[in-house]
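Apart from one protein chain that is not included, each protein chain of the complex appears where it belongs.
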Amino acid sequence: MDAVVDFMSIVAIVAGAAFFAAGTIGLLRFPDTMTRLHALTKADNLGVGLVILGLLPRAGSITAGIKLLLVWLLVLFAGAIVSQLVGRVASREPPR
Amino acid sequence: MTFVPGAAALFILGMVAIGLLRALRGPRDADRLLSVQLLGTGAIAALLLYGVPSGDASAIDVALTLALLAAFASIAFVKAAGGYDDEPS
Amino acid sequence: MIDALNAGIALLLLALGAYAVMAKDVFAALVGYIAYGLLLTLAWMQLRGPDVALTEAAIGGGLTGAMLIAAATRLRDRDAAARAPMPGIGARVLAATLSAVVASAVAWSVASLPEPAATLAPQTLAAMPALEVGNPVTAVLLGFRALDTLLEAIVVVLALIGVWSLAPDKAWGGRLGRLQHAQPDGMLAYAARILAPIGIVIGMYIFWIGADLPGGKFQGATLLAAMWLLVWMAGLTDAPAVDRRWLRAMLVAGPLAFVAIGVFGAVQAGAFLAYPAGLAKPLIIVIEIALMPTLTLVLALVLVGPPLREPER
Partner (left out) sequence: MTALPLWFALVPAALIGVGLYGIVVHPQPLRKLVSFNVVGSGAFLLFGAVARRGAAVPLNGDPVPQALLITGIVVAFCASALAVMLILQLHDRSGDTSLEPAGEA
C-alpha cells in the first residue's frame, strides 16, 4: 500500500514538474501576450496542483495537508485574477 | 524518498529561471510581469518540494504567504497602468 | 543536491541582482528586482532562517514589488531623468573599479571570519525558559534585544510621519493618497472580497504562532497591511483623513505600550524593559498585541502616501 502511494506521489510530482516545463516553453515560444498568458496558467493551476497532490501523503498531519490545499487554492485564485487583469491591459494595446 | 522531490525542485527552479528570459526580451511590460508570475509559482512549488518531505513545517507557512501575495504586483501594475478604470462592466 | 540548489539559488540571485541594476528599461529592472525578492525568500529558507524567509516573502514578495511598479508606471515616459545620459565611460570604469574593490574587501573579510564561529545561540537557548516562548527569534526580539524592537517600532512611525510631511499645505487634514477609482462589481473588487478574509485569517495565524514557531507580529502585520491595501486599491474602502484621532491613537499605541512596560520593568525588576519573574510571557503578549495595529497601519499607509485631497467640510 505504501509503495503504491509513494509511486503515485512520484508520478504526480514528475507530472507537475513537466507542466512547469510546458509553461516555460510556452512563455518563451508563444507569439503574443494572450497566448503566453494561456501557457502561464497551466503551470499555475496544474503544475502547482500536481506537485501539491504528490506532497499530500508526505504532509505528516491533517493541518499541514489542509494548508497545502489552501496554498493551491490561493495560487489558482491568484492565477485567475492575474490573467483577467493582465489580459485586459494587454487587449487594450495593439499587439506587438 | 527525498530524491525525487529534491530533483523536481531543482528542475522547476531551473525551468522558471529560463522563463525569466521573457523578462529580458519583453517586449511589453505585461510579458515581463508574466515571467515573474511564473517564477512566483515555481518558487512556491520548489519551496514545498524541498520543505515538506524534510518535515520543515515552516515551509508551508512561507508558501502560504507567497501564494497569498502572488497576485499583488500584477494588481498594482494593472491599477497603475490605468487598465482598470475604463473596464467595461 | 543541496549544494546544487544552493549554488543555483545563489547564482540566480547574483544574475537577477545584476539585471535589476544594469537593465536598460526601468520596468524591466523592477521586474528583475521583484524576481530577486522572491528568490531571496528561497535563500533564507536555505540559510535556515524561516522567520526571515516569512518576512521577506511578505515584504519582498508583496509590498515592495507593488510599491515600485506603481511608482515606475506613474513616472514612465514623462520622466526626463530616465533619459538622462549615463556618466561617461571613464567615470563608469572608475565606479566599477571602486565597486569591485569594495566587493573584494567584503569577500575577504568574510573569508577571514574567526573559527569556530562566534554564536549567541547557546546563551539564547539557556535563557529562553525564563521568557516562556518557544521561538528563539521571538525570544531575541522581545527578550534580549527588546530595545532594538522598541526603537524599530518608533522608527517606522517616524517614516510614516516623514511621508505625511510631504503633503501640500492645502491638503493637510484631508484623506490620505489619491481616490481609487473602481467598480464595485468589477474584477478587482471580487478579488479583494475573496482574498482579504482569507488573508486576514492567515495574517492572524502567522501572528499567533509567532511565540513558538516561525512567524510573529512583523510578518502578520505585513499580511494584514497587504490585505487592507488590496481592499483600498479595489475601491471598496477609502483611506482615513490624516487628522483622525483614532488613527493617531493607534499609531502611537504600540510604542507607548512598549515604553510603559519598559518603565514598569524598571520599577519592578530594576532595569528598563526587564520583565519581572513570572510575568514575562503575559507582558510579551501584551507588547505583541499592542504593536500589531501600529505596524499594520504604518506598513499600509506608507504605501498610500501623504494626504493629497483637500479636507472635506
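Chains here go by letter, A, B and C, matching the order in which they are written, and residues are numbered from 1 within each.
By definition in this document, contacts are C-beta pairs under 8 Å (C-beta built on N, C-alpha and C of every residue); 3 or more make two chains touch, one makes a residue touch a chain.
Predicted, not measured: the structure shown is a model, and the values here were computed from it.
Shown chains touched by the hidden chain across the complete assembly: C. Even with one chain removed from view, chain C keeps its contact list with that chain: residues 6-7, 9-11, 13-14, 17-18, 20-22, 26, 29-30, 33, 36, 40, 43-44, 46-49, 51-52, 55-56, 59-60, 63-64, 67-68, 71-72, 74-75, 78-82, 84-87, 91-92, 95-96, 98-100, 102-104, 106-107, 110-111, 113, 116-122, 124-125, 136-137, 139-141, 144-145, 148-149, 152, 155-156, 159-160, 162-163, 166, 216, 218, 222, 295, 298-299, 302-303, 305-306.
One rule holds in what follows: only the chains that are shown with their structure count from here on.
Each of A-B and A-C has its own count of C-beta contacts, and the greater count is at A-B. The centroid of the Cα atoms in chain B and the matching centroid in chain C are 20 Å apart. The distance from the centre of chain A to the centre of chain B, with each centre set as the mean of the Cα atoms, comes to 10 Å. Measuring from the averaged C-alpha position of chain A to that of chain C gives a distance of 28 Å.
Chain contacts: chain C has residues 187-188, 191, 195, 198 touching two or more partner chains. Shown for chain B are the residues in touch with two or more other chains, namely 33, 35, 57, 61, 64, 68, 70-71, 75, 77-78, 81, 84, 87. Across the interface of their complex, chain B is touched by residues 6, 10, 13-14, 16-17, 20-21, 23-24, 27-28, 33, 36-37, 40, 43-44, 47-48, 51-52, 54-55, 58-60, 64, 67-68, 70-71, 74-75, 77-79, 81-82, 85-86, 88-90, 92-93, 96 of chain A. By the touch criterion given at the top, residues 3, 6-7, 9-10, 13-14, 17, 20, 23-24, 26, 29, 32-33, 35-36, 39-40, 43, 46-47, 50-51, 56-59, 61-62, 64-66, 68-73, 75-81, 84-85, 87, 89 of chain B touch chain C in their complex.
Those residues of chain C that touch chain B in the complex are listed here as 1-2, 4-5, 8-9, 12, 16, 19, 25, 27-28, 31-32, 34-35, 38-39, 41-42, 45, 50, 53-54, 57-58, 61-63, 65-67, 69-70, 73-74, 180-183, 185-188, 191, 195, 198-199, 202, 206, 209, 213-215, 219, 223, 226, 230, 233.
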